[in-house]
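Just one protein chain is left out here, and the rest sit where they should.
Let's look at chain A:
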Amino acid sequence: MKVGLLYSRIRKDEKLLLEELRERDHDVVKIDVRKQRFSIREPPEAFEGVDVVLDRCLATSRSRYATQFCEAYDIPIVNSAETAEICADKVKNSLALEKAGIPTPNTEVAFTKDAAMQIIESFGYPCVLKPVIGSWGRLMAKIDSKSAAEAILEHKATLGHYEHKVFYVQEFVEKPGRDIRVLAVDGDPVGAMVRSSDHWLTNAAKGAETDSFELDEEATSLVEQASDAVGGGLLGVDLMETGVDENGDPEGYTVHEVNHTVEFKALNDATDVDVTGEVVDWLEAQVEAEVTV
């Protein structure tokens, strides 16, 4: 198959994908999104003849628009524009999870400091303030007091981009020092790991330690539901345990978000699963299904 790899940075994840695709003798075209011009009428030359475009754009905004253009050109794209649109925005992400009946942390949104302060006071301390667009744990605030809340809201309102004036407030989940990242293809888990840290943020990008994790039936089902809720595709589903019993087994889960241009190098290192191989297997199946339709 001919795969268009749409990128702006080649991270280790993209290198793994490129190596795997080339080893399998697929024709790979690297498409630097920064050099493209997206006409509303016809696709850029670089997209000619590709069977599928794999969106690996680093920037969420580019990913959101490029996927829409690909769909307008009738070029299959992974992930879909719908999935990118929902996953790129924490508000849409939370609404989709809630609508699907998936346990997710209680969340409220306000557009002014005063209204945000009312949410924070009603949630109590600590609670969490997140940017609606963002990743790698950046600009996340765990709010422990009213004075901290006032200061952070003032900073966001004064210094932030307009999106930072959309105040996304979430209840704080007392997770057991770790969260769970599951890589899934159309809801089918490829591999899972726990990310542990003494810090309240347990993102791998923040230096959390990673280890493989065996999904139980409940977690597996939640991953499938969460994937469906955002339109499916190649996704990173993030879960937190809401408590653990005396044996250290999870008592329940909450899904806090689903990621659409998922990085998997940490998972690849943490588990025995050939994550890249499984992703490419799935991609091949996607193209095969497209051809036979």
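Observations on the structure shown:
Note that in this section a contact is a pair of C-beta atoms (placed from the backbone, for glycine too) under 8 Å apart; a residue touches a chain by one contact, two chains touch by 3 or more; residues count from 1.
In this text, contacts and distances are computed from a predicted model.
The chain absent from the displayed complex carries the UniProt protein name "Lysine biosynthesis protein LysW", chosen from "ABC transporter ATP-binding protein", "Peptide/nickel transport system permease protein", "Anaerobic sulfite reductase subunit A" or "Lysine biosynthesis protein LysW".
Touch with the chain omitted from the figure is made, among A:T67, A:N93, A:N259 or A:T276, by A:N259.
From the options A:P44, A:P103, A:G134 or A:G243, the residue with contact to the unseen chain in the full assembly is A:G134. When you scan A:S61, A:N106, A:S122 or A:T158 for touch with the missing chain, the hit is A:S61.
Along chain A, the points of touch with the absent chain fall at residues 7-11, 14-15, 18-19, 30, 32, 58-61, 88, 131, 133-136, 138, 161, 205, 236, 259-263.
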